[in-house]
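Note that one protein chain is taken out, while the other chains of the complex remain in position.
For clarity, chains are labelled A and B in written order, and residue numbers in each chain start from 1.
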Amino acid sequence: MEVLQLLIGGVAQGCVYGLIALGFVLIYKATEQVNFAQGDILMIGAYVALTLIAEAVARGWSIHLAFWLALPLTMVVMAAFGYALDRVALRPIIGQPQFAVVILTIALGFVFRAAAGAIWSTEPQTLATPFTGKKIVLGGVILGAESLAIIVGTAFLSLVLFAFFRYTRVGVAMQAASQNQLAAYYMGIPVKVIFSLIWAISAAVAAAAGILLAPIATIDPNMGFIGLKAFAAAVIGGFGSLPGAVIAGLMLGAIEPFAAAYGSRAGLPKGVPEVSSYIFMLVVLIVRPQGLFAQIYKKKV
Amino acid sequence: MTSPNGALLEADKLTIQFGGLRAVDQVSFVVKPGEVYTIVGPNGAGKTTVFNLISRIYDVTDGRIVFQGHDITRVPAHRIARMGIARTFQNIELFEHSTVLHNLLIGRHCRNRTNLFTEIFFTPGVLRQELEHREKVEKIIDLLELQHYREQIIANLPYGVRKMVELARALSTEPTLLLLDEPASGLNIEETDDLANYIDDIKNDLKITILMIEHDMRLVSRVSDRVLAMNQGRVLAEGGPAEVQRHPDVVRAYLGA
Partner (left out) sequence: MRNIFKTSYVQDIRLFEHGGHVFWYGLLLILVFAAPLVLPQFFVGEMSLVFIYAVAGIGLMVLTGFTGLASLGHAAFLGIGAYAHNYFVTKVGVPFPFALMLAGFVSAGFGIAFALPALRMTGIYLAIATLAFAVIIEQVFSHWASVTGGFRGVAVAKPNLFGWQTTTEVHFYYICLVVLIVITLGTRNLLRSATGRAMMAIRDSEISAQSMGIHIARTKVTAFGISTFITGVAGGLLAHKLQFISPEAFDLILSIQLLLMIVVGGLGSLHGCFYGAIVVAFLPQFLSLVKDVLPPSIGNIPGLQGGVFGLILVLFILLEPYGIYGRWRKTRLFFEIFPLYRRATFKRQRGYLKTERMK
């Protein structure tokens, strides 16, 4: 029972990692830019949702209505934010070394954190959702409704994204742009707009992750640091693979609670559970510098 | 020093397989000391791959490469320059953010004898070495008439000059065998004529053997002693420039008939 309980908690956490990692991979796949601010975009998304829901509830709306309206609205707001971010900060440095983008997005993360602290204060806050505190007991395993919502939400978003890239014109154009920017441009694909759209989608996914994460964590300007672990997931997943990112996220999510629960019993030194995901990532990088799933992805194409 | 059979470089049934594709298939040829040996063939014939095999960027799937009697088939790539094989690249691979002089000095790397600790203190030995490098490099700058560009950053130079700088960098390594990958591509007629003269100088004055890939048949005919034609990874014909150009298989490969 204990194992199952740990596993479900881990899977829910892993879904959040997976969702954030999806955001990384989306941007990387299309632009080969690495967005270190993904976690901070998630944080802003969570704050936007918090504000919207608080506003709605203050007007006497039911929490259900407030949440289900705030969810899509937040994603739209954050999509606009992502689009604008690319337009203003990233587009001017298209064609510059990858490293410039890395530093730029890390720096943007710091700016976002300071701005969020100024706007929403640095006090941790909790997001009220329809799932808060509800529990389902299934054969002796206690299942938080928040965790269930995360798992269902992640599955749904992954399917939507998969369908988008597989079946829509824009999705296919994005894949083309990712493989050869100039060639795609000559074929009449508006590469710059495509890039901005990718950033918009990625920011919307991050916002969704933020809203799903908020009930099992607290909202504060530093919550974006979860992005670093999601980053590990993206790397383990091979950085170019959407399913890889989700699977790696799940793996990391599952490893952590077990390392914490059994680590000291198994004789691991103190502190190892906290960094188990990074250790796992380093091992993967050393053994397979291209990530776990990159090879599979390569063969298919 | 050469092999018993008088070859400087000997490629013996070179084969490389990328997945299902045999990019180079059982290619054998012999380069003799002092000659200009040219490989021709349509795009995708596997010419550059042969160069990449010789400079050890790729590992052969099968076959042997012998240079000056040594089997270099498994020698690590960074040792090749020191053994006396230098090369240029089809799509110029210079150090963009550095000056011409700096690029050529990097070419001297394989002749370097100083170590990290003497360099940190910049001992008189290091200074002597630097001066020696500089003198050698200046000779090449004189030979290829690059004096005017010495202090310029590569990124600011026109294409033709960059090609010459790449040639100069390869010469800075003091090679015995020089691999030139399409040295005339992107050059205008005058520049190509200059190049032909430089190749003659390199061959006659510096006594360097040249293995070249080239499409410009005028240049090929003018400088080459022998020519090898390739298509789809295989050898079509070998012989004098005129002879190879007339060979029916070669004509067919080029015309696609």
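To be clear about the criterion, a residue touches a chain if its C-beta (ideal position, glycine included) is under 8 Å from a C-beta of that chain, and two chains touch if they have at least 3 such contacts.
Quick caveat: nothing in here was measured; it's all calculated off a predicted structure.
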item	value
From B:D12, B:E130 or B:D225, residue that would touch the chain that is not displayed	B:E130
Omitted-chain contact residue, chosen from A:V3, A:L65, A:A80 or A:V111	A:V111
Residue numbers in chain B that touch the chain omitted from display	55, 57, 76-82, 86-87, 89, 93-98, 101-102, 105-110, 112, 114, 116, 119-122, 126-127, 129-131, 134-135, 138, 155, 169, 173
Where the missing chain touches chain A, by residue	31-32, 34, 89, 92-100, 102-104, 106-111, 113-115, 117-118, 122, 178-183, 221, 228, 231-232, 235, 239-240, 269-272, 274-275, 278-279, 281-282, 285-286, 289, 298, 301
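Following the convention adopted for this analysis, only the chains that are shown with their structure count from here on.
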item	value
Centroid spacing, where centroids are CA-atom means, of chain A and chain B in whole angstrom	49
